[in-house]
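The other protein chains are all here in position, but one chain of the complex has been omitted.
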Amino acid sequence: MSEHPRWRELKFTLHRIFRNPSAIIGFSLLFIFVAVALLAPWIAPPKYLHNPYLMPHKGFSPVPKAPSKENIFGTTDGQYDIFYGVIWGTRTAFKIGFFVVGFAALIGIALGAISGYYGGILDEVLMRIMDIIWALPTLVLAMAIVVAFGRGLDKVMIALAMIEWRWYVRVIRAEILTLRDQDFVQAAKIMGVPDYQIILRHILPNAIYPALILASMEMGSMVITAAFMSFVGLGAPPGFADWGQMVALARNYIVGPPDNPLKFWFTIVIPGGCIILFVLAWNLIGDALRDAFDPRLRRR
Amino acid sequence: MLAYILRRILLLALVLFGVSVLIFGILMTFSPERRAATFVTSPQQVEDIPKIIKQFGLDEPFYIQYFRWVREVAKGNMGWSLVASRPVTEAFWTYFPITLEMNLFAAPIVILFGIWLGTISGIHKDTWIDHSSRIMAIVGWSLPTFLFALVMLMIFYGYFDLFSPGILSDRLNMFIHDNPGKFYRYTKLYTMDGILNGRFDITLDALAHLVLPVMTYVIVVVALNMRVMRSGMIEELSKDYVITARAKGADKRTVNLKHARRNALLPVITVAGQLLALSMEGSIAVEVVFNRHGVGWWLAESATQLDMPVLMCICLFMGLVFVATNLTLDILYAYIDPRIRLT
Amino acid sequence: MRFVTPLTQGFAEGRKRKNMKTLLETCDLVTNFYTYEGVVKALNKVSMVINHGETLGLVGESGCGKSVTVRSIMRIVQEPGRIEDGKVIFFLDEETQRKGIDLLKQSEAFMEQLRGDRMSMIFQEPNAALNPTLSIGEQVSESFLFHRKREMYQKILDDLSSPECRVFPPLKRLELFLYRTAVRNPGAWTLKFFSQIPFFKRWQKRLKQEAMRRSIEIIGKLGIPHPVEVADQYPHHLSGGMKQRIVIAIALACNPVVLIADEPTSNLDVTIQAQILDLLRRLKEETISSILFITHDLGVVAEICDRVGVMYAGNLCEVADAQEIFCNPVHPYTKALLDSVPKLSTKEILKNIEGSVPNLVSPPSGCRFHPRCPYVMDGCRSELPALLEFSKNHFVACHLVGRNAAV
Partner (left out) sequence: MKRRLSFIFILFLLIFVFHADAQIKSPDTYVLAYYRTVQTIDPGASYDVAGSCKIWNLYETLVFFDGPSTDKFVPLLATKVPTLKNGGISPDGKTYTFTIRKGVKFHEGGELTAEDVVYSFKRNMILDPDGGPMWMVLEALTGHGSTREKETGKIIEGVFEKIDKAIEAKGDQVILHLPKPYPPLMSILCYASSSILDKEWAISKGCWDGDINNAAKYNNPKPGSEPLQKIANGTGAYRLKLWEPAKELALERFEGYWGPKPKIKTAIFKYVKEWSTRKLMLQNADADRVVVDTTYVPEVRAMKGLKLFEVPQLNFTAGMFCRRINPTGNTNIGSGKLDGNGIPADFFSDINVRKAFYHAFDRETYKKDVFHGQVVAPTSPLIQGLPYHKNVAVYEFDLKKAAEYMKKAWDGQVWEKGFKMVVTYNTGNVMREAAAKMLAENIMSLNPKFQIEIRNVEWKDYVVQVRQFQYPIFLSGWGADYADPHNFVRPFMHSEGYYGKYMALKNEEIDKLCDEGIQTVDPKKREKVYGRLQQIWYEDAIGIPLYQQVIVRAYRDYVKGYVPNPMFTDDNEIVKQLRKE
């Protein structure tokens, strides 16, 4: 019982998490993806060193080629090697997730914490602004931003980050409003602990869980959103190693020729499968986290 | 209560202003040339871009253009939609019913089905029922909508030649157009109008065209609801009043459905609200794939072709919807949860 | 040379001696909780007896398994708890008088019939014990709807058939029909059928009204001002004491034979506490036969209990009349417990018990108290002492006592 209580808490939480089958599935999936992402340069050596995300292609024929020896997952519209795309797409997926979520979470948590903790006029103003931001439809805003700043995945990521932070503000603020008036915070105040310390040491650690859950969920959904942008034609350019873009590229081959409608299954199933598994992984983890962290569901 | 609503209406004004300025600002980042180019449809026409800029004063400073726009809107003129090639307001009222109709069918199914699933897996926490239904839901959730929609299209329309895309089959559409005297568009919703006019074949046909979109939408979105419901159920079932109820001699069913679920529903209402508020963009992919020319489709087109007036109009409308939904939600909340009082 | 008998026979004789009838009896009750930390052995062969007309107090530190015991008795142990072994014998009425019914062997349906009717329960935390989204009236009347249906049907039927009741004739005829069938058998399919149809399902309105009437009545009985208003208020409108009264009202709605009070007063301030205790005492005299009163407050015990059971870490370690316990406690734990209570008479400083309640995932071997016991002997570490009659109606589970008794 000598160890730090928060540490014990963490251990206990992890313990709980890994009792949960869905979490195990989730984490193992994630682990695979991470491994692939890290080993990408060795699994699929890039052709253009100055930009490894360019998928290599032989010829220009739009008709996909079935899996064969030289490209084991076959080629998609434009003869891009699906295998290569899938491997490097993993990196892209993580990039999207981490960038968007990280950025959004940072802003959101900071704002939420401050306005929730200090309240008053500051809070009021921020909340009105939030009202406006919330009223904006995500995709519309994202599209507008992307169209304005030019196409491309980087723009999409920026656009999404510029929208998604509102979630974190909401979540964190709600948590902090409940925590703010609790005894341990009051105690700290009376003891004259500076505000930033109270926020960082006492409040955030207790308020962070919902944000974490949210983040893990978003890691996945952002990839889907990016895929949607590619579908509308605002995402990554054709030939860029990104699952969403590959799916969008292959969308005209979902329906094969009438005599053999599944002829081009690989163009859609492989990248699509990747997306699904990726999102699935994060969602499962998110669920597990929720079950583990949610103070009301604990200890049982 | 009244004061509360009034305040909300004030808020609405603020929101609309903010939204319009924001979107306008974003769109203003384009060069005048670019915005003029939206009027161009063939290379030959590009020659006229400078004239177009002059004609619409696209090179004037932000605030002037903004206030011009506001003045126009105040006059009830939302501008001209190139995508729809007609006035925005008119176009909106033709497209809106389509989207509305779809969501009218989808939303209840999503919500009820989600609640049902959530309750089930909440009651049987950590059993195979729970796990399977959760995995199912999450898989649905992690499908890119457009992908799934296309697959559905392939399976049903491609293989079985069922549920053709579109809104209404040509025959009936022509019929409706030919004798406007016989078929009144009371609601603009084909299913409803069909019933009101006693033309059930039209209703049925409209339904047939709705099956795929609704199915796709439901399967993708249901997870959201289900999740919230589930954790709600689990939480409530762990509460003391549940034991009280048991101690009273209440049977499992009553405990679950009367006591726990009632409380677990509260958070779901919020989610349902979000769904409602987001339903329009939720239906973008579905409408594009199934060739239903509703607001979602219009939105996608306009966003890619930079049809500014349309973006403005839709954003404002969504802002309206958003505020309205929240208001109704709060009221609903206060109605369901006696602890909440609107002030 | 005293003859030592295990508990049950002891009581069998005890019953013969002064004809005090056993009402409820648990034998070797074992309940475990299957948590992520491991199996929490909450109850370890708890055996005790509640007699007709007595108030049994159950004391012990928090987390020693008091609540678990009673919840096991009522079979409302929550997930992930499970009743593993033992008997809960309930001597319900005359024909079951001889050999009672083992509740643990009964069907869930049976238990549902029993709960809230013959045996009911009051809870520790009145704020949590009430459903925030149901009105007080609804919550109270539920008990009636569960257990007093037929009776109420009958009453409604009488009212209906009485001439001065005016209802639109055909409707009246229908309702009469329905209520007759209801009285004959409440589970008739006709009723189910009519309860499904939108308009006709309103036939149950009268039933609800009746239930509500009764609940208002009982709320009033419990000394709550203007019960009618209270009935359609919601929990959050009431004070803690009021809520607790409501909880009691729910428990007493169908005047049960045995009332289990799980620390009913520990979260209330002293004055309210006193009121609630009075209330309970009064009720005891009027309606209920026996009360099983759980508390960690020995003062309360002294005030209202006839007999007291002391629990430690899932074991019952001493049972005796209240007087006996306070005058000459035998079990070291009981002693310690008593010493740790401030007394006006003495000036001595309070002793506290070294160590803390053991973690029941891996409880100490043998006597679970031995790590904290001042008189610990090697026997204690190995085997669990049985509950033996030390003196008349005074039972102790301790090796010391066993030794003494043997000598």
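The first chain written gets the first letter, and so on, giving A, B and C; residue counts start at 1 in each chain.
Here is the rule we go by: contacts are C-beta pairs under 8 Å (C-beta built on N, C-alpha and C of every residue); 3 or more make two chains touch, one makes a residue touch a chain.
As the structure is a computational prediction, the values presented were derived from the model and not from experiment.
Chemist: Write out, one label after another, the shown chains that touch the chain missing from the document.
Modeler: Within the full complex, the chain left out of view touches A, B.
Chemist: Among B:Y4, B:F17 or B:W80, which residue is in contact with the omitted chain in the full complex?
Modeler: B:W80
Chemist: For the chain left out of this view, which of B:Y4, B:F17, B:F96 or B:W116 touches it?
Modeler: B:W116
Chemist: Which of these touches the unseen chain: B:I9, B:I64, B:M174 or B:L257?
Modeler: The one listed residue touching the chain not shown is B:M174.
Chemist: Thinking of the whole complex, not just what is shown, which of A:L10, A:L39, A:V63 or A:L106 touches the missing chain?
Modeler: Selected residue, touching the omitted chain: A:V63.
Chemist: Name every residue on subunit B in touch with the hidden partner chain.
Modeler: Looking at subunit B, the ones touching the missing chain are residues 31, 33-34, 37-52, 54-55, 80, 82-87, 91, 94, 109, 112-113, 116, 150, 153-154, 157-158, 160-166, 170-171, 173-174, 177, 204-205, 207-208, 211, 215, 288-291, 293, 301, 304-306.
Chemist: I need the residue numbers on subunit A that touch the omitted chain, in ascending order.
Modeler: Residues touching the hidden chain, for subunit A, are 50-51, 59-63, 77-79, 147, 150-151, 233, 237-239, 251-252, 254-255, 257-259.
Definition applied: only the chains that are shown with their structure count from here on.
Chemist: What is the chain whose Cα centre is as far as it gets from that of subunit A?
Modeler: Comparing chain centres, C lies farthest from subunit A.
Chemist: Taking the mean of the C-alpha atoms as each chain's centre, how many Å separate subunit B from subunit C?
Modeler: It comes to 53 Å between the two C-alpha centres.
Chemist: Could you tell me which residues belong to subunit A and also touch two or more other chains?
Modeler: 300
Chemist: Residue numbers in subunit B touching 2 or more other chains?
Modeler: Each of 238 in subunit B touches at least two other chains.
Chemist: What part of subunit A is in contact with subunit B in the complex they form?
Modeler: Answer in residue numbers: 21-22, 128-129, 131-132, 134-141, 143-145, 147-149, 220, 224, 227-228, 231-234, 244, 247-248, 251, 254-255, 261, 268, 272, 275-276, 278-280, 283-284, 287, 290-291, 294, 296-297, 300.
Chemist: Touching residues of subunit B toward subunit A in the complex: what are they?
Modeler: The touching residues are 11, 14-15, 18-19, 22-23, 26-27, 29-30, 131, 134-135, 138-139, 141-147, 150-151, 153-154, 158-159, 227, 231, 234-235, 238, 278, 280-281, 284-285, 299-300, 303-304, 306, 311, 314-315, 318-319, 322-323.
Chemist: Per the contact definition, I'd like the list of subunit B residues that touch subunit C in the complex.
Modeler: My answer: residues 125, 238-241, 243-252, 254, 259, 262-263, 336-339.
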